[in-house]
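Only a single protein chain was left out; the remaining protein chains are all shown in position.
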Amino acid sequence: MSIWEYANPKKFMQTSAWALPWVTGLAAITLVAGLVWGFFFTPEAANFGTTVKIIYIHVPSAMMAINIWVMMLVTSLIWLIRRHHVSALAAKAAAPVGLVMTLIALFTGAIWGQPMWGTWWEWDPRLTSFLILGLFYLGYIALWQAIDNPDTAADLTGVLCLVGSVFALLSRYAVNFWNQGLHQGASLSVDKQENVSDVYWYPLLLCITGFILLFIMLVLTRTRTEVRLRRLKALEARERLA
Amino acid sequence: MLAIESLAVARGGVAILEGVSFALSAGQALVLRGPNGCGKTTLLRTIAGLQPPLAGRIVAPGDVIAYGAHADGLKATLSVVENLHFWAAVYGQPARVATALAEMNLAALAHRAAMSLSAGQKRRLGLARLLVTGRPVWVLDEPTISLDAASVELFANALRAHLGTGGAALIATHIDIGLVATATLDLTAHKARAPQDGGAAGGFDEAFA
Partner (left out) sequence: MIALLARDLRLAVRAGGGFGLSLAFFLIVTVLVPFGVGPEGGTLARIAPGILWVGALLACLLSLDRIYALDFEDGSLDLLATAPIPMEAVVSVKALAHWLTTGLPLVLAAPVFGVLLHLPGPAFVWLVLSLGVGTPALSVLGAFGAALTVGLKRGGLLLSLLVLPLYMPTLIFGAELIARGASGGATTTPLLMLAGITAATVALVPFAAAAAIRVNLR
C-alpha cells in the first residue's frame, strides 16, 4: 500500500468523492465558528480599534497565498519526477485559488492599512512581495491557458514553477533590501504566537484551519474537474484518430 | 546499425503506432509507406530522438543518425554555401561542403542567398546538408518533395553512393526512388489498438486503468 496509489486518477476520484462532503462540512463549520467568534466575541484592541478584526481574513489568506505556491511547487516536482497526471492537474487547480488568496490578502490589507497607516497602498516589502507573488500566479495561470497539449503544458508550467519559486524568494529578499517598510513584523504568524494574546489567538487559529480546509475543498473540487476535462480531451483525441 | 524493437509511438498523447520492429544494417535502405496521418513523421521524429517512445526500444550507437525533416532549416539571408558551412561546422565536417555542393548540383548557386532559391533548389540544399553531416544513418521525411525528375535522380545517386559506402537510410516517401536493394515497411499494419483492446496506453490512458 503506497501513498502513490492515490495518484492514480481512478483511485483519486473515488477517494476525493468520499472525502469531499466531509471536508466541505468541516470547512464551513470552522470558518463560520472562527469568523463569528473573531468578529463578535473578541474585545476591541486598545490601539487598533475595530479594524483589527480584519486579521481573521487577512492573516489566513496571506498564509494560504504563500502555502498554495509551495503546494504547487511540490506537486509540480512530483509531476516532473514521477509523471503522475493528478499531481500536475492539482497544481493547475490550485493556482487560481492561490491568486484569489493573494488578492484577498492585498485588498484586506489595503482596507486595514487605510485607517492604520493613513494610506491604501505603501511600497512596503511585505506588500510588494505579495504583489510580485500575484504576478507569478498570473504568469503561471496564463502559461497553462496558452498551451493546447496538456502534457506539454504540465511540463512547461512545472519548469516555470520551479524557476519562479527561486526568483520569488529572491525577490522577497531584494525587496527587503530595497525598502525597509512599515508593516509590523511577523507578529501574527504561527511561530511568534506569544506576541498575540490568547483572546485573539484562538479564533485566529480557527480561521486559519478554516481557510486550509476551504482550500483543500476547493482544490479537490477543481482537480476533479481538471481530471474529467483531461479525460475528455484524451477521449476526443482518440476519437479523432480512429 | 539501427534496430527498432516493438516500438510504440504517440502523437498528442495518443498512441498511433505500435509493434514496429525492424533492423537496418550497413548498405540497406528501408522505405516507410502508409497513408497521410498514419504516423510516419512521428515515428521518424521518435527514432531521431526528438520525442520519447511510448514503449519499445531504439538500439543504435551514439551519433549515427542524421535527421532530415519536411523543413530544411535554411536561413533565407545566408547564402547556400554559408548555410552548408554552418551545418558542416556543427557536425565537425568542414571538408565535406565542396563535395556536397557538387553532388547536389548546387555549385553554380553557391553564393546565392537561400531566399532566392526555388522550392526544389531549397530541397536540394536541404539534402546537401544531410551529406555534410557525415552521419551513417539517414532518417528522412519525404526527401523528394518538390524535386523534379532530374533532381530525384541526383538524390537517388547520392543515396546509392551513401549505401555503397556502408551507410543506411530510413525513408518515408510516396514515390518510387528506383533503388534495387530496398525493403518496404507498410505502417498501416502497425496501427495502434485502443488500450481496452490491449494496445499500449498513452498520455492519460493509464489514468483509468
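Should a chain be cited, it is by its letter among A and B, assigned in written order, with residues numbered from 1 in that chain.
Going forward, a contact is a pair of C-beta atoms (placed from the backbone, for glycine too) under 8 Å apart; a residue touches a chain by one contact, two chains touch by 3 or more.
Since the model is a prediction, treat every value here as computed from it, not as a measurement.
Q: Thinking of the whole complex, not just what is shown, which of A:19, A:32, A:170 or A:232 touches the missing chain?
A: Touches the omitted chain: A:170.
Q: Which one touches the absent chain: B:78, B:98, B:145 or B:194?
A: Residue touching the chain left out of view: B:78.
Q: Which positions on chain B touch the chain that was left off?
A: Contacting residues on chain B, toward the hidden partner: 45, 48-52, 63, 65-67, 69-78, 82, 85-87, 89-92, 129.
Q: For chain A, which residues reach the chain that was dropped from this view?
A: Spelled out for chain A, the touching residues are 132, 135-136, 138-139, 142-143, 146-147, 152, 155-156, 159-160, 162-164, 167-168, 170-171, 173-175, 177-178.
We take it that only the chains that are shown with their structure count from here on.
Q: So in the complex, the part of chain B that touches chain A is made up of which residues?
A: Per the touch definition, chain B meets chain A at residues 12-14, 16, 194, 203-209.
Q: With touch defined as at the start, can you tell me which chain A residues reach chain B in the complex?
A: 8-10, 85, 149-151, 227, 230-231, 233-234, 237-238, 241-242
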